[in-house]
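Accompanying notes for the structure given below.
Removed from the display is one protein chain of the complex; every other protein chain stays in position.
When the chains are written out, they are named A, B and C in that same order, and each has its own residue count from 1.
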Amino acid sequence: MNAKTVVIGVIGADVHAVGNKVIDYALKNAGFNVVNIGVLSSQEDFINAAVETNADCIMVSSLYGHAELDCQGFREKCNEAGLNDILLYIGGNIVVGKQENAEVLERFSKLGFNRVYPPGVNIEAGIEDLKNDLNIK
Amino acid sequence: MNAKTVVIGVIGADVHAVGNKVIDYALKNAGFNVVNIGVLSSQEDFINAAVETNADCIMVSSLYGHAELDCQGFREKCNEAGLNDILLYIGGNIVVGKQENAEVLERFSKLGFNRVYPPGVNIEAGIEDLKNDLNIK
Amino acid sequence: MELTNKKLNIDEFLKTREEVLKTWSTGEQVKDLNQNINYAASIPKTKNFALILKKAKHDQVTLTQPRAGVALIPDHIELLKFLSEEGEADLLPTTIDSYTRQNRYESCALGIDESRRLGRSMLNGFPVVNHGVNGARQVQESLDKPVQARHGTPDARLMSEIIHAAGWTSNEGGGISYNIPYSKDVPLDKTIKDWQYCDRLAGIYEENGVPINREPFGPLTGTLVPPSMSNAVAIIEALLAAEQGVVHITVGYGQCGNQIQDIAAIKALEQQTDAYLKKYGYDRRVITTVFHQWMGGFPRDEAKAYAAIANASVTAALARVTKIIVKTTHEAFGIPTKEANANGLKCTKMVLNLLADQKVYMSKKLKEQTNIIKEETKCILDAVFEAGKGDLARGVVEAFKRGILDIPFAPSRHNANIILPARDSYGAVRYLDVGNVPLSDELKNYNRYMLEKRGITEKRPVNFQMTVDDIFAISEGRLVGKAKETRK
Partner (left out) sequence: MELTNKKLNIDEFLKTREEVLKTWSTGEQVKDLNQNINYAASIPKTKNFALILKKAKHDQVTLTQPRAGVALIPDHIELLKFLSEEGEADLLPTTIDSYTRQNRYESCALGIDESRRLGRSMLNGFPVVNHGVNGARQVQESLDKPVQARHGTPDARLMSEIIHAAGWTSNEGGGISYNIPYSKDVPLDKTIKDWQYCDRLAGIYEENGVPINREPFGPLTGTLVPPSMSNAVAIIEALLAAEQGVVHITVGYGQCGNQIQDIAAIKALEQQTDAYLKKYGYDRRVITTVFHQWMGGFPRDEAKAYAAIANASVTAALARVTKIIVKTTHEAFGIPTKEANANGLKCTKMVLNLLADQKVYMSKKLKEQTNIIKEETKCILDAVFEAGKGDLARGVVEAFKRGILDIPFAPSRHNANIILPARDSYGAVRYLDVGNVPLSDELKNYNRYMLEKRGITEKRPVNFQMTVDDIFAISEGRLVGKAKETRK
């Protein structure tokens, strides 16, 4: 089987590393090729890694609440880099404070994310969706 | 000084005795003449005690939530017994569950109570009001 | 029949039974005792209260149980289901309303009607006698966990017949614990006899293969009851129940607030109950324990109420009790909503889970406090037996007369009402006025000494005002009451 490649990392000035390490472990266990760029990663870091490894998906984590600021223009930059079809997922604690899920979802969909995970959705759910989106059984 | 007389007790099938004992102690400390008919007292028990002792006020306690049932027609019975001017106070946990204070107050005012105390109002507040209502300084 | 601690003989029991069943119309439906037992035997073992408790004791886990009861059957079922599912309760209750507790079934009927009319429960519990065995079975059959009746009924004979016939496999109460804190003028010999009936009934089920759990009500007035006094009562009621053939007994204790004293009290209660039952020849009894979260006046603030709930749960977990009765953040206001009730349960269970693999380790202090409680309890029990000239039932009646047994803040005329409790500087509940409780001089001095110490630290006299301040302490946000001036 040709393993699919996922770039993972934590965007912006965010240092929350625990989830990132767990996601790394879980994706590998699920048979993916994982490129982990770690915490404190910029949009450029994600995009460069994806271009270099010909990745199928970028899974952005953001825990610290600044994702809205950190993700502005992300999809556009992906397009510019020729990553037009790449799947963009984001999860963690992606906004400041406890907010309405639906509203948050909409905000991030507008930013071009294919899937948006509210707090408390573990990586297992993301993996299932990823398998669906990539037609893996 | 001519001490004023207060009848106290707990109405209905209610056995909560702690507050009753504290109220007894506090009223006596505040210089009142206290007639304590205790827990499990009927409307008649209150009225008989008040008539016998020529009381100035009846302080009904109800903790267990049945006060609305237990107090129906209380003011009328007082009137029938000639206690037209007697002050009727009620306090404790006078309804079932946590309810809107304003609404509860209205219900008990309609039942003829001069003062109605929601949960957590201690007897000290009642004593102050009583002094005002009886023009005691 | 004169009162005596002897197993009721069956003829006598059945004669009484006929009269009991006549006291309200629904009695008729439970006339056939064999049928009742057969029905109770038919419910799944996973719904048997006694067996579930026994398993929990074996597995060393602590089960959660709420209080809950409303006037109407469908609402009550919905409530219990919610507490079971959302609240993750392990054991289910049915709290009985206060009219039923006083056998005022006509008032219940009115309350049921009014509840229907107004669309909210006008009763503070479930009027099980009025609903009868069919109503009670409906409740039990709708649930997949054991159900217990929790009440406060001096004469619970009819109620007990109905609930057991409906497959409710546990009954709370006792001749002392459901009299002295729950009534004004019911003679003790009457309630002891009436509870001998309830115990005998449970015994009959047991002898016919249906384990029934009985639970003396540990906390009594829930307000500053010295541990040795409530333990003495619990042990007495366990002995009285055992005599009637009860096998599964849960002895209870209401949190006083000092963690060491509370754990000591639980250990003492467990060990002494075991020892006394053995001593009086009741073998093969299954003794479990129940811890009641703070039973006195509760804080009004929700966050603070959570603190009281969780803090109590820590004590329960460390003491490894078999079950814990859960309070809610609405406690200070009134009967909780089902959501508030479930939240209390979830908070409690989370604490229990966090501490599931932990326990308290013996320290010198814990050993000391356990011994003190045991010695005090022994002084009281010895005197009770003596007062009854060896007969425990008669001893109890006499002991209350003389103030050997004396429960603080009890409404009953048959309680001496002499003793006064107060907290020492560490928050442990001590005898401020020991009244006629026959503690040894050494124990009296210890109690006095601990309170004098507080008096000195706080620069105040050791008197009733201290007791009053302690009554309000927890609801006002601390354990040891501060002098009145500083209170609002």
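As a working rule, a residue touches a chain if its C-beta (ideal position, glycine included) is under 8 Å from a C-beta of that chain, and two chains touch if they have at least 3 such contacts.
If you're wondering where the values come from, they're calculated on a predicted model, not measured in any experiment.
A.B. asks: For the chain that is not shown, enumerate the shown chains it touches in the whole assembly.
C.D. replies: A, C
A.B. asks: Per the definition of touch given earlier, which of C:L53, C:I96 or C:L355 contacts the omitted chain?
C.D. replies: Residue touching the chain left out of view: C:L355.
A.B. asks: Pick out which of C:Q35, C:Q271 or C:S363 touches the chain that's been left out of the picture.
C.D. replies: Answer from the full complex: C:S363 touches the omitted chain.
A.B. asks: Using the document's contact rule, name the residues of subunit A that touch the chain not shown here.
C.D. replies: 12-18, 20-22, 25, 38-40, 64-66, 68-69, 93, 95-99, 119-120, 122, 124
A.B. asks: Could you list which residues of subunit C touch the chain missing from the display?
C.D. replies: Touch set of subunit C with respect to the missing chain: 257-260, 299, 301-304, 306-311, 313-314, 318, 342-351, 353-358, 361-366, 425-427, 474, 477-480.
Throughout what follows, only the chains that are shown with their structure count from here on.
A.B. asks: Is the chain-to-chain touch network here best called a line, a ring, a star, complete, or other?
C.D. replies: other
A.B. asks: Taking each chain's centre as the mean of its Cα atoms, which chain lies farthest from subunit C?
C.D. replies: If we average the C-alpha coordinates per chain, A ends up farthest from subunit C.
A.B. asks: Which chains, taken as a pair, are joined by the highest number of C-beta contacts?
C.D. replies: Answer by contact count: the chains B-C.
A.B. asks: State, to the nearest whole Å, the distance from the C-alpha centre of subunit A to the C-alpha centre of subunit C.
C.D. replies: The mean C-alpha positions of subunit A and subunit C differ by 55 Å.
A.B. asks: So what's the Cα centroid distance for subunit A and subunit B, whole Å?
C.D. replies: 65
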